[in-house]
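Each chain you see keeps its place in the complex, though not every chain is here.
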Amino acid sequence: MTGETPAAQVDLDRLRRCGFPEVVFSPGKTVTAIADIFRSLLAHGQDCFATRMSAEQARELIEQFSTARHNPTARTFHVPHAGTAPARSTGGRVVVITAGTGDLPIAEEALETARWMGCETDLIVDVGVAGPHRLPAQRHRFADADAIVVAAGMEGALPSVVGGYVSCPVIAVPTSIGYGASFQGVAALLGMLNSCAANVTVVNIDAGFKAGFVAGLIARNIAKVRHGESEA
Amino acid sequence: MTGETPAAQVDLDRLRRCGFPEVVFSPGKTVTAIADIFRSLLAHGQDCFATRMSAEQARELIEQFSTARHNPTARTFHVPHAGTAPARSTGGRVVVITAGTGDLPIAEEALETARWMGCETDLIVDVGVAGPHRLPAQRHRFADADAIVVAAGMEGALPSVVGGYVSCPVIAVPTSIGYGASFQGVAALLGMLNSCAANVTVVNIDAGFKAGFVAGLIARNIAKVRHGESEA
């Protein structure tokens, strides 16, 4: 089932196959094109979620979709479908942790994504490894997570340390924070791929959405069993 | 709690913190050093699992640990602890899929890891994207997985296609199979990091162990809820 708009072929079947509707990646799309996709999704009873939305795009779209929620830091845009938006806090628990304050936009993108998927979320900021007492002090907040997202730039060392404390998967998202030999996030990416902690996987540089999505998927699939839902 | 052997500080507390004992990465370690670590683990009631073990190392160790299971393709070595080895098939369901036959050693490493973690496993080989009918023909075998590992070299396109069919996380492991501009797995790694499927995360090149571990962790955490275990 494909919803053909003038500029795109909306994958309306994705909700059935993959558990969540298609998500719109906003850069390079006109406001008209995004609105067309949103309407196609809504017409088929599906929730709309967009990422990397610019302030300009959001300003115009909010006029057409008055129930939308735009988070300018996360650059996300959510148009809930009246009947179908997943209830918050029935989708498991996702914790997002950042090494520095500069990682916040990516962390927020992950958070908004997990929230859109119905997960309960928590955010722990600025607990990078150079202040070794800061992370353990927050341990009670992430010990019982179903999945953890760790956003870090520069050397990207934090996911390994977090991974050493928990028995759930850690989704590491390298950020482009840094300069010089950080090479726009490459140093962090390589560090995370080479993590000595066995429970750490990695997504693309600055891919807050994908980190939040995988964490949300892990958490939701556990929650479905926990809540007795029939599994897909 | 640390078990100090002459050559290493065994992290005996990892089982409690992370759900599974420390795993031995064999390259560069002497047989004596590995045997010391194994004995330290066994003495504390923990299962022993080692990866990247050479035929030479295995030949010598099997004489000391007669109950061990060595998979020469996967290069894994498992010394089960009498009382504590997790029961097979109570740890959720992990499916491993390969693009080509050359990806088999890495796929086997992932399989053995997930089996060691108590997961039920299945292996689907040689369903790369250039034969587009091969993957859908196997869909019934991976549709109900708790987590899927996809091993692929060269262009690394298979995880995206698998990701488009399922609602569970896909752990993509790039392999060093290929030549020329595959750059020993870099092409596959980059392809997987840029996957257009939202449920795909990535581990290091040839990191069959880590892919299997994360998949096993996801599956086992679901299975624990399913089987009514108290969660960590």
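Miscellaneous remarks
All chains are identified by letter, namely A and B, in their written order; residue positions are counted from 1 within each chain.
In this text, a contact is a pair of C-beta atoms (placed from the backbone, for glycine too) under 8 Å apart; a residue touches a chain by one contact, two chains touch by 3 or more.
Keep in mind that what you see is a predicted model, and the values were worked out from it rather than measured.
This structure file shows 2 copies of a single chain, while the whole complex it describes contains 8 copies.
Basically, only the chains that are shown with their structure count from here on.
Chain A and chain B carry the same sequence, and matching their CA atoms takes a turn of 180 degrees, rounded to a multiple of 5.
One inter-chain figure worth recording: chain A and chain B are separated by 25 Å, centre to centre, where each centre is the mean of the chain's CA atoms. Those residues of chain A that touch chain B in the shared complex are 14, 17-20, 23, 144, 146, 163-169, 171, 189, 193-194, 198-205, 209-210, 213-214, 217-218, 221-222, 225-226, 231-232.
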